[in-house]
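The next block holds one structure in the form of structure tokens; read it before the comments.
Apart from one protein chain that is not included, each protein chain of the complex appears where it belongs.
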Amino acid sequence: MNQSLSSQSPPDSFPVDQWYVGGFAWELTDKPLARTLLNQPLVLFRTASGEVAALEDRCCHRALPLSLGTLEGEGLRCGYHGLLFGSDGQCLEIPGQAKVPSKAKVRSFIAQERDQILWIWFGRDELLAPLSEPPAYPIHCSGDYRFAGDVYHYNAPWQLIHDNLLDLSHLGYVHLHTIGGNASIHMNAQMQVSGDEASVRVVRYMFDSEPPPTYSAAYPFKARIDRWQEIEFNLSHLKILTGAVDAGSQPVDDPQRGGFHMRGFHGITPETDTTCHYFWTMATNPISDPEATTRNVIEQTRQTFDEDKLIIEAQFANQQRFGERPMVDIHVDAAPNRARRIVERLRQVDSV
Amino acid sequence: MNQSLSSQSPPDSFPVDQWYVGGFAWELTDKPLARTLLNQPLVLFRTASGEVAALEDRCCHRALPLSLGTLEGEGLRCGYHGLLFGSDGQCLEIPGQAKVPSKAKVRSFIAQERDQILWIWFGRDELLAPLSEPPAYPIHCSGDYRFAGDVYHYNAPWQLIHDNLLDLSHLGYVHLHTIGGNASIHMNAQMQVSGDEASVRVVRYMFDSEPPPTYSAAYPFKARIDRWQEIEFNLSHLKILTGAVDAGSQPVDDPQRGGFHMRGFHGITPETDTTCHYFWTMATNPISDPEATTRNVIEQTRQTFDEDKLIIEAQFANQQRFGERPMVDIHVDAAPNRARRIVERLRQVDSV
Partner (left out) sequence: MNQSLSSQSPPDSFPVDQWYVGGFAWELTDKPLARTLLNQPLVLFRTASGEVAALEDRCCHRALPLSLGTLEGEGLRCGYHGLLFGSDGQCLEIPGQAKVPSKAKVRSFIAQERDQILWIWFGRDELLAPLSEPPAYPIHCSGDYRFAGDVYHYNAPWQLIHDNLLDLSHLGYVHLHTIGGNASIHMNAQMQVSGDEASVRVVRYMFDSEPPPTYSAAYPFKARIDRWQEIEFNLSHLKILTGAVDAGSQPVDDPQRGGFHMRGFHGITPETDTTCHYFWTMATNPISDPEATTRNVIEQTRQTFDEDKLIIEAQFANQQRFGERPMVDIHVDAAPNRARRIVERLRQVDSV
């Protein structure tokens, strides 16, 4: 009964009955896309009618990855002996054979596209419909922002990226050459941590400060600025809003505030217990020379995230090398630890 | 008694009391050749008198691979401290030491060259002579054919190549860009599967069909052709005869048939439980511009086998990733499954 176990229940390592990010809409082209999520090797594709589909990446005949096959109409044809599968995983045709046995099928996953993000539902019971709609992210569709992004593969477990994004005090040490700025200002800025059962929120404001070069280039600030950094953690993704207005011109904590905005989407999905995918976009609303400014903002974002990747992968490699060892908490760990408790609680709920 | 066990009995993984292909004659040059067969690291070499030899690839002194040594007369000299071994594995000289102890020896294997193929005997009892001559393959020596070949290393167990070669229905999917042609013709061509205790035979004929480009270029066909594909599986190798005559001109199942021939030799030898060596040659009898045509046939063969390698290694990697899981058989599996039963039976006989 190995198969039924493995096909019915996702691994205990991760919370289930959850939507996870599987990719971006623009990744689905005329070829199927192989991607392992939560220890499940999947093939993602878009059918001729535009539907998004996710199947187990294994032909039921001789186990070739279906991601080596070709898209055909509403289905995906295996690249070895040509079995054709529909987006529900049922085999539709076995070339040269009249009858298709009913057991000729592969597991399918519920996949949905929303605001250019591909969401995959990992449910405890694959026969049950998702408990909710996938999260919205209107920034990708509102037209108010220009954005771009990328998919990074991480040789580190997903929670190390949570830690990193929930604690921007590392900017002064890791990102000295990009968005870092003065380490002690970052470290000493007051931080409000709040949240609920399923989310963590971190807010920092820095008033009357010098605009960093990227800001000045992108927006016609008069002189000094009031800045905000607002981080929201959810199980499947974080949203990080940063930006600034002219100092004293308007409240920075007003959701309708104007000024210059950088809005980051950070989808983080486990690949395996020790690796993950990091799906990010950065959206901005530059006024001066929007195209070049956006390009510049994206380029600096990429460089920043490359620096994080270097640190986080080195951190994980070292954790593996040293094995389980006590770690000493410091003040910056409040929000990351809160997120860890949420993940742990959701994981435990699921394994009841 | 670890040594004696390991030197007396090959692993249970593979049938023993069998000849396996170890290489081609032209691979033995002025340097020894390292090759692991059936989990046994060997060094193959040709002595000054032309004899073929196979020794365990480990000096009995400090375990250096003997394949890093140098050929000298009828023996092989270790590259570290200069111990000289004969083709029977006995140490003949220890430089700087008067007496050579009798225990200074390495295991030797029975090796034989026939029709440009190097055969190694893997016997249950290494003291007993082989039960048969190694297989003949006169095509390499008859002078009727031009041929060339190569040795491929596969990150996949040997039986996945058996599966592949015994089922040419994959041509239409895997080899679209080379010898594929129309997938449904391949899939629907009738296939006769026969065989006995030790071999499987698959025959397919395709009458009155369009000659593929390689055929037209190589042979002065008048118009349409009658084609044959004849596959013979034996434990250590497969022979695949393909070719064509002018449609209706002569019986295609006559062993003396004329026309255009492509004759493939496919020696497949386990390296380890999960890897293998694939020794292939392709022989042909082109009439027009024989040298260029042969080159072209070999080039297309190589491209085709490269495509198979890609698929088979991806298949195996996926099988390992998913672990043991049921597989759904289809009509094309008749011959491959028959070959699997032969391997299993021979393996079991041996482990009695």
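First chain written, first letter: the chains are A and B, and each begins at residue 1.
Basically, a residue touches a chain if its C-beta (ideal position, glycine included) is under 8 Å from a C-beta of that chain, and two chains touch if they have at least 3 such contacts.
Fair warning: this is a prediction, and the values are worked out from it, not measured in the lab.
Of the listed positions A:R62, A:H170 or A:R263, the one in contact with the omitted chain in the full complex is A:H170. The chain not shown here is touched by just one of A:A98, A:A223 or A:M327, and that residue is A:M327. Of the candidate positions A:L131, A:A198, A:A292 or A:A314, contact with the unshown chain belongs to A:A314. Within the entire complex, the positions of chain B that touch the omitted partner chain are 2-3, 6, 41, 57-58, 60-65, 68, 77-83, 94-97, 101, 103-104. Hidden from this view is one chain, which touches chain A at 163, 167, 169-170, 172-174, 183-184, 187-188, 311, 314-315, 318-319, 321-332.
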